Structure formats: structure tokens, C-alpha cells
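All protein chains but one are shown at their positions in the complex.
Chain nomenclature is as follows: A, B and C, assigned in order of appearance, with residue numbering initiated at 1 for each chain independently.
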Amino acid sequence: MDLNETAQESAFRSEARTWLEANVPTSALPSFDTAEGFALHRAWEKKLYDGGWSAVSWPVEYGGRDADYIMWLIFEEEYYRSGAPGRVNQNGIFLLGPTIMEVGTQAQKTKFLPSMASSEIVWAQAWSEPNAGSDMASIRSKATRDGDEWVLNGQKIWASRAVWADWCFGIFRTDPTAERHRGLTFILCPLDLPGITVRPIAQLDGDTGFAEIFFDDVRVPVANTLGEENKGWAVAMATAGFERGVSLRSPARFTEAVKRLIHLWKTYGDPSDTALSDAVTDAWMQAEGYRLHTYQTVTGMLEGRTIGAEASLNKIFWSEMDVRIHEIALQILGPEAERMEGPSQRWVDGFLFSLSGPIYAGTNEIQRNIIADRVLQLPKGI
Amino acid sequence: MDLNETAQESAFRSEARTWLEANVPTSALPSFDTAEGFALHRAWEKKLYDGGWSAVSWPVEYGGRDADYIMWLIFEEEYYRSGAPGRVNQNGIFLLGPTIMEVGTQAQKTKFLPSMASSEIVWAQAWSEPNAGSDMASIRSKATRDGDEWVLNGQKIWASRAVWADWCFGIFRTDPTAERHRGLTFILCPLDLPGITVRPIAQLDGDTGFAEIFFDDVRVPVANTLGEENKGWAVAMATAGFERGVSLRSPARFTEAVKRLIHLWKTYGDPSDTALSDAVTDAWMQAEGYRLHTYQTVTGMLEGRTIGAEASLNKIFWSEMDVRIHEIALQILGPEAERMEGPSQRWVDGFLFSLSGPIYAGTNEIQRNIIADRVLQLPKGI
Amino acid sequence: MKFSFTQDQRLFAEGLRDLLSKQCTPTHVREAWENQAGHLPDLWSRLAEMGVLSMLVPESQGGMGGTLIDAVLLFQELGRAAVPGPVLEHMAVAAPALAHTQWAHALNDGTAIATLWVDANPYVAHAQVANIILTHDSVITDFSIDDVHGIDGGRQLFTVHAQSTTKASSEVFGLPASDVMALASAAYLIGVSEAMIEVAAEYARQREQFGKPIGSFQAVKHLMSDALLKVEFAKAPTYRAAWSASTGSSTVLRDISMAKALASEAAYRASRSTMQVHGGIGYTWEADLQLWMKKSWALMRAYGDATYHRRRVGASVLHG
Partner (left out) sequence: MKFSFTQDQRLFAEGLRDLLSKQCTPTHVREAWENQAGHLPDLWSRLAEMGVLSMLVPESQGGMGGTLIDAVLLFQELGRAAVPGPVLEHMAVAAPALAHTQWAHALNDGTAIATLWVDANPYVAHAQVANIILTHDSVITDFSIDDVHGIDGGRQLFTVHAQSTTKASSEVFGLPASDVMALASAAYLIGVSEAMIEVAAEYARQREQFGKPIGSFQAVKHLMSDALLKVEFAKAPTYRAAWSASTGSSTVLRDISMAKALASEAAYRASRSTMQVHGGIGYTWEADLQLWMKKSWALMRAYGDATYHRRRVGASVLHG
């Protein structure tokens, strides 16, 4: 055990910090859920890519730096510390990219990874369906083979970034006789094809961060299949594992949020109120605990262990922590917390966003079942 | 709505207070889970009975005062305020007694109620079985008809007071072809009959507050059947309703505990610690809220409304409140809370006892199911 | 001792529920949110006709002569329908406080619309529809406003620049306006919570996953039961606070604070649990749940949050 950074890690941190300080936009970009904001975020991703920072953990040949998990965490710390924009192509770079590297053909890697790293192609995910939410295995959208093409029909929902993105990835039923987890195939699909309709969904805050995607006889080459035909569930589970695990919610997101919370407390909080200072301290301990837990997990991965159902513990932890951090902030803000703009805006936006955490990427109820069944070996219920 | 006491209520309160102040033992009795303590508690019950205070809500003819629910609550407040002993015959007076009044024959009322009120007969409950806990309908102990007698066989567990009590009541399977809730009969049985073995169960604190009861060809007259043969489930549910509802955990128990908690806080707590004073205040609000809720419930009952599945809300509320009150007390006590005697003894005993609250009389998990199914009309799960 | 409402009180509340079920459906509320008025003029007239707006105004001043006990079930019904606009401020404070002024008649018949400016808050809710703003010691009728974008479309927030003021008292039944509003908000939040629980229970009965309605899963059952528990145990304290306020009890401020603390926490818990039961749908603009959720997030903090009120209870019961 050595929790000090190596010389190489420190040099990497320093290089990242220097580049980010020189390049991060000085004022916040508009939301990437608007046309203007999306374009500006895509441009920022291109700048990151040109600097070699868009996908640090990827192999050099695809635009990365071969950074190991520890260095990736260091980069994330520097990224959040710098106040850089949100990652508009995170569904691609952090979820689909690693999946393609794991199960994709060489042709797919060559075709999709560089354009993903540069955000020439921005990806939307298309997992859920109106009747396949927590019960993701009840997918009904289907892909029918017609020569060298899949013909896609059906409806996806909660597709993040789909309003402005270029391509999407999702699973479709390819064997109509198979049930639930079987007979599904993971397919990549451009969003500008004939037969595709994207309907934005307004969120609680009025923004349109996700959308429904309707497929009406949409044709894509069979070469767009990721992994084996009819084995899409296993591919999707690998992707979901990245999402629940370390990739989507890096600890830096929360340690930075707690730094801002402590600043808010110092500015507006009553220092003699131990109930409040206990709450803020607890938020710090949670974020710090999540950081330490993540470093321990990735050390294990570097040493050859795999992350399994334990990823579900992470997902519950970060999503509940995120809600809690924002609850405390709103309590400190008092009457300001009723406003959607002004000094409280980032906290109120963050609060609303945090409420989606216990729901998406598999509700926390589902995660608790997974932990009980696979980690604690309790008998199956559902 | 008039939350002031009537003149009659105030007079009743005053009479109770005067009698209790004159008669309550000046030092605490030994635990009623010891031979000596049991005898002393029985003697105290006799004294209460002679004063007309052992079962104030019962009809005068059976030893009560015809007190309505409001007056009963007032009596309970005075009883707890006086520091009087625990009620060794509570299973009889508060659970079985009202059930006999509701479904018993005149002969049963005459036979059982006066001796119950005077605690000449102390009653134990014998509901659960080793394999019928939360799933109470899976009762296996059976009663077989032989002429004018039931022949009882089987095993009951968690029978409170059974070590020293005189009689017990429980349900037995009388129709072996019927399943679950059907074919059960509610039977009253002396504990000194041939074939009965009572095995004390040591609790967490080492005391033996409950026991297992083994029935081996135990013969009781069919006249000991309470309610209709094979309809014992409905009778038991009426009894359980009393238990979960207002009768077993009267609000005074908790308002008095919170008074002691506030005293403890004033003695040992740091008054500048808002986290602690918030916790104590919250305990006060819970006890006060439970008191108000109970007064509202019993007013409704006096006006002709019935208490149904809402009783399950009470059971969750008081049992979790009881745990919480004791958690706060132990936190205030610090290192003293590790001792089973000394100044912390009552709080540590109370803490251990409080942990049984979310379990007995139907676990809180079962209560939540009942609320969901019957109050919120959600679809059945189990 | 009698802890119940009279039949008249219950019937009046049922009448209001009936009116609101027709004239204040989620469609109406959404319309008020989206047209920026944050107010339903037709409903307002009906509330005036029915006597809701003047419930607390003495009969001698043209009102219904009711007490806060008479009003508390009405506050609850208004919350259950998430009624937009300054109905609580108008009904619970402005109309009775100004019952002996030149504005009395217009407040009773609803041709004037009043809201409040409470000292502890820099913002004034509903100022865009109000023509009277009552502060703790004055009436403002000539003012300009700037929208500061409140989260609840039925309770829009503004900064107010007063051009001129007239002295007036905002006390009602001898209580400061902020305390009367804390009581009214507590009852309103109970109604809001009840509605969220009803909407989520209905969703849980209909929505299927894994081949069953999600309401059949224990996780959902227990989320819902726990939400209901907190709401049910906030009711009696709220009704008791109304009684204390009506009878001039010495514990009235403690009792109001207890009600507001419990109702605020119950409403927040209900908002979290019912959103979780809805899943992704609960996170959308089109789901009706937001009409109540945002109300709960606004009112749980308005007129004193749970911490403020819990500490006021503590000051009374710990140091008393």
C-alpha cells in the first residue's frame, strides 16, 4: 500500500493541470441540450482531443494516452478542478468506447473509435423502452435481418443526448422466438437515417436532455452489430457495468461538489450550528470515502481483479450522496433555494439532476436486488 | 374540536392521580420475569383491582369503570406519570379481555373477566410457532376434537409471561384439511395441565421474558373455544388489532420516556450542540405527535369509526420512536451506556427491549405490506 | 376532549374538494404555470363565491366568520389540488387582517388579489397577479416587480419595488402573518403530500415491469408506506395547531412550529419517494407529479423550514 503518487503520476497530473488551465473556457458554455451549446461542447471536445486529453485511458492509436485507471482518476480530478465543461460525448467515450475495445472487430475499432475520441461523432445511448425500464430484458424493439441489413422497428426512451447526437447504440430483439435476455443484439445506428424520428422529452427543469427515438423500418448494415448476434445482453451488461462502476461518476465530481458545499457553508452557514456542520462534514466524508473506495477498486483492477456486482454498491452510493450534497446546499441557501437562477442556480439545477441518479442506469431498488442476489447470495426473488 | 378536558375528564384524572400517589410502591418492584417479581406484580394488580383501577375501560360488572377511550388515555397518562409498575397481566387485560367482550359467550365473560381484572389469573399469549412468525397463518399446532374436549399438540414460541402465568390463549389448527387462515380455532388453556411443558427463553439481556410452550396431548374442554370453531383467525386478528392499535402502547409510555430523556439531556447534554438538541426535540415531537394522533383516533372510535389497517401505521410509528428515544439517550450517556447497571441501567434495558418492538406483534416489514395493500390499495405481492 | 371536525366542517371541505376536482385539475394547474399568470381567474371567482377567500373574515365585515379550525381542512384541500396563486396568503392573512380597511370588500369578493411580503424573505411570491401586497406593517398597492424565477410555476417569485405604502397590521387572531402562513402551509403541504401519494399509488397499480404491477413489489410498497406514515403523523399536530391558534392557547407558536416542521419533512419525503416510484417518468415535465413536487420544495422552505421550526419547538420544550 502506497497512497502517495508516483513521480510519473505527479508529472501526468501536472501536465493535465497545465493544459487545462491554459485551455478551459473562461466562462461556462451554454447547456449542451441546446443547439448552440451542443456545438460549443463538440468544439471543446475537439480541442481536448487535439490536446490528447479527450480519452486519456484509451490506447494511443485511437487518440488516447494509455493512461491506467489511477491516471484516469487523476485526470478526472484535474478536469473537475479546472471547472471544464461537461462531457457531451460521455456515452460514447466512457461507455460505448470501452465496450467496442472489449468486443468490437478491428474494423469497428478503426471506424468508430477515432471519430468518437474527437467527437466528430457524438453518441446517444438508446437502452430503455417505454415498457422496459427497470425490467430491461423486456425489450420489444426489433431488428429483422434482410440480406446484409438490419431493419429496425420500435421505440426507445430516455435516450440521453439523442436530440443533437449523430449516432446511437442500443439493443434490439433479433430472435422473435427467444424471450427476455436471449435473442437480443447490440446495434449501432446513425440518427439521421430515413425512418428515424427523435422526439425530445422535457425534464423537470424544462430542458430536453433526453429524447424518445422512434424506428420505422430503419436500415443499417449488419456490420453495425457489436459483439455476437443474439448475444447483445452480455454486451449491454458490460456497458452497464462501466456505467454503474467507475466510469460515469468519477469521484472528482463529488469531491469538487463538496468543496463548493464547504465554501457555501463558510459563506452562509452558521458555524455554531453543529447539526449543519455535522451534515457538511458527513458530505465531505462521503465524497472522500467514495474517492478512497474508487482508488482501492481500480488498484484491484490493475492487479487483475474484475469488478462484478460490487459496481451496484457504487451506483447506490454515489447517487444517494449526490442527492444528499444538494439537499444540504439547498438548506443552507434558504429562500434562495426556491429560485431557478441567481446565486443558487447551479445548486438547484444540480439538485434536480441529482434526483435522476437513484433512477437511471438501473434504479437503486434494482441495484439492491443485485447486491442481495449476487454479493450476499440471497435466494432470487423476482 | 375541543382539546380541553371536560370537567368529568379532569375529575377522573384527579381521582386517578390521587389514588396512584397514595398507592404506587415507593421503590421499583423486581422484574416480573422472576418468581419474586411476578408475585409482587400480581399483588400490585390486585391492589389496582381493589381500587377499581386495573381495567378502567371495562364494564363495571367485570371490575372496570366503563371509562371511554379518552378516559382510558388519561388513566394511562397518570399511570405512567406515577411511575407505577409494568402491567404483568397486559396480555389478558388489554388483548384477550376486549376480545372476550367482543366474541365471548356470557359464560366466558363471567368466568374469565373478573379473575383477569383481579389478576387471580394472569394470561400469557401463545401466538407464534417456530415456523409461523411473520407468516402467522402457517400455524401447525393442532387441536383434535375428542368428545367435549380438545386435544392439543404442538409448540408455541415467544409466549410472553408464560414462565409464571396461569393460562394462555392461542390459535390451533382444528381442520387439518384446511389451509392457512382457514380451519383455525382460538382456544384458552390453563398452563398447569398435564402434557404442558414451558421452556423459558433467555432474552438478549439474559432475562426470561418469554418462553416456548410444548403441548403433548393436552386436554381442555371445548367450552374453552373463543368465538366460532374454525374461525379463530378472525378472532386473532381482532386481538392483534388491539395490540397494534391503541391498547398495547399507550402514548403516555413515550411522553414519559421523553420527559426522562429531556431530563437526561439537561443533566448531561451539551446545550450548545444543536445536533443533539434537534434530536431530543424530535423525540419530543414524535411522542407528542403519537399522543395527538391517538387522541384523534379514539375520538373517531367514539364517534363510531373503526380502526382498520391504519393500526399498522401506529405499530411502525411507536416501535421506531421507541428505538430512537433510546438511541439518543445512550448517545448522551456515552461510556455509561456500555453498562447494564448503574445510572444507565433503565436506558440500556429500555434500549434492548425497544429492539423487539419492530419485530413482535408482526414485524414492521409485514406492517408496511399491510399498509400498502389495504390502505394504499397496491396489488398483493406475497 | 374531542379531537375531530364537525360535520359542517367536513362537508365544506368536501364541497371544496368537489369544486377543485372540476376546476383545478392538473390540466388547469399546468395552464396556469405555462401561461405565466400562475393563477386561475375563474377558479378564484368561484373560491370567492363559495366563501373560501373570506372564510376567516368576521361576519360583521362580510366574511364567513370562520376560525382556523374551520379553515385548516380547506388549506389541505387547496394543497391536494396544488391550487396556483396567492390563495393561502389572501385567505389566511390578507383578507382577515385587512377586514376593517377600505380593501375589505374587494378582498372578500376576490376582485382584489393580495399576497404577502414576509420580512425573512427577500422575494415576494405571486406578485405578478396581486394588486395588494401586505408587509408586516403596511399595504403596498403601487409597485413594480422583477421576476426572479421561482421553481414552482404556481408560486412565481419576484423582487418588489414599492412606490408608496399605507400603514396596516398583518396580524390575524393576534398572530404574526408569518405564523399564520406557517400553519396554512403545513396544512397545504399535507394535501400536497396526499396527492403525490395518490398519484404514485395509481401509477404503481398500472405500471408493469417483470410481468407484474410495480406496486406488487415490496420495495415499492415500503417506499409508499413510509411516505404515508410521515404524512399521517403530521396531520393531528397540524389540526392541533389550528385549534391552539383558534383558542389563543399559550402554546400556539410551539404548536404551529411543530406542524410546519413535520409537514415540511413529510412533504419532502413524499416527493422523493413518489418520484422514485415513478422512475424516469417522474423526472419529466409532462408527468403531473411535478405540479405537487415543486410545490413541496417551495413551501417546505417558505415561512420557516423544518430546522427553523424544530428549533422553535426546542426552545419551548427543552428550556421551558
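Everything that follows uses one rule, which is that a contact is a pair of C-beta atoms (placed from the backbone, for glycine too) under 8 Å apart; a residue touches a chain by one contact, two chains touch by 3 or more.
Predicted model only: the values in this text are computed from it and were never measured.
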{"item": "Displayed chains contacted by the hidden chain, counting the whole assembly", "value": "A, B, C"}
{"item": "Contact partner of the left-out chain, one of A:W19, A:F214 or A:W284", "value": "A:W284"}
{"item": "On subunit A, residues whose C-beta touches the chain left out of the figure", "value": "1-6, 9, 70, 262, 265-266, 274, 277-278, 280-282, 284-286, 288-290, 292-293, 295-296, 299-300, 303, 310, 313, 316-317, 365, 367-369, 371-373, 375-381"}
{"item": "Absent chain, residues of subunit C that touch it", "value": "217-219, 222"}
{"item": "Subunit B residues touching the omitted chain (full complex)", "value": "128, 131, 133-135, 138, 157-158, 201-204, 206, 275, 323, 330-331, 334-335, 337-342, 348, 355-356, 358-360, 363-365, 368-369, 382"}
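Here is the rule we use: only the chains that are shown with their structure count from here on.
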{"item": "Contacts common to subunit A and subunit C (chain labels)", "value": "B"}
{"item": "Distance-to-centre winner among chains (Cα means, whole assembly as reference)", "value": "C"}
{"item": "Most widely separated chain from subunit B, with each centre as the mean of CA atoms", "value": "A"}
{"item": "Highest-count interface - the chain pair sharing the most C-beta contacts", "value": "B-C"}
{"item": "Chain centre separation in whole Å, for subunit C relative to subunit B (CA means)", "value": "39"}
{"item": "Euclidean distance of C-alpha centroids - subunit A vs subunit B, Å", "value": "53"}
{"item": "Junction residues of subunit B, two or more chains touched", "value": "274, 278"}
{"item": "Multi-partner residues of subunit C (at least 2 other chains)", "value": "217, 220, 307"}
